[in-house]
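A protein chain is absent from this complex, but the other protein chains hold their places.
The block that comes next holds chain A.
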Amino acid sequence: MGEVLAGRYELVDPIGRGGVGEVWRVWDRERRCYAAAKLLKQSHAHSLLLRFVREQALRIDHPHVLAPVSWAAIDDRVLFTMEVVRGGSVAHLIGDYGPLPARFACDLLDQLLAALTAVHAEGVVHRDIKPANLLLEATGTGRPHLRLSDFGCAMRKGEPRLTETNYVMGTPGYFAPEQMAGEEPDFPADLFAVGLVALYVLTGRKPDAEALVGLFLEQGRPRPPREVPAPLWDVLAGLLAPDPVDRFRTAAEAREALASAAALLPVPDEEERIEVFDQIGPLPPGFGPRGPEKAPPRPVAPPLPATPPMPVPSAAEPAVASAGTPAGTPVLKPRGGRPAPPSRRTVAVVLLVALVCLVAGACALAVA
């Protein structure tokens, strides 16, 4: 039996590594299904906890959006789960195939813009659109199916910023110029990133955002790269304009323009067959489609609730778990068959969130 986290998630095998932690395939004992669990490195947990809490708070139900389904915080580590998406990311696809055929690329971009339309409709700016965050279902040689993931940097427009104001969130290389300048997060910044992704998938090379902005400022609209068909360049230019007011106003508008442009693309005689492979591989020995094959030797610990998971802080039992855990043992292991009490970090988060609510309430009262 694999290690069990939070009395609920049995580790199966590692399936990826992100910027902020590992991703494991887990067996969710409560929901009785496999899930992908993002596990935060301990050293990152403190500064990033808020991001994860925020990521959890976001639930957007859309075929092209991959949002977390449950989460747990134990001591100073955090885990949250989502569906297992098996086809790797758009970054893998470029690695395997280089530049993608224009029609295939249009399909992906259309799905990305559909996802963003739904996300923006919730008032949320994603802020980290990049190929590695665009996951794919393992559709083989069929039509691709993109899922926009990783809302760790996302925030609601107009929401008070919880991170230090001078800290620009997102991934270097995919910033819109106004994002670099530290302006309030807004939807057009996501559209700029879609433009960069579009260039990436059509040329097979990572675009240089800074150089691009320079070229647009110098030349108005530069000539398209060799691989980008003219009708598509019109759409890309509407996404990549350095000044946000020159871009498409909404993802839906960009999507419409893309559809018209895609209709003008010539039907190719023969193009490379793009296959989105299953990147995850079979279950390791000891695990079957219905979960772990051997019965666990110990009684199952009571699982943490799926939602809302926020433990109520109690002054009577502060941070027992971290103090009582011997050095070297994994702190995520449930001990004594009862859920781990809230740690200092969890308490801190709860207090902080409460404080934010209080301030927001006070502001609302003041306005009223």
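Throughout what follows, a contact is a pair of C-beta atoms (placed from the backbone, for glycine too) under 8 Å apart; a residue touches a chain by one contact, two chains touch by 3 or more; residues count from 1.
By our rule, contacts and distances are computed from a predicted model.
Between the listed names "Glutamyl-tRNA(Gln) amidotransferase subunit A", "Glutamate/aspartate transport system permease protein", "DNA-binding protein" or "NADH-quinone oxidoreductase subunit H", the UniProt record for the complex's undisplayed chain reads "DNA-binding protein".
Considering the full assembly, A:R205 is the residue among A:R143, A:K157 or A:R205 that touches the omitted chain. Within chain A, the residues in touch with the undisplayed chain are 88, 92, 94-98, 173, 199-200, 203-208, 210-212, 215, 222, 225, 272, 277-279.
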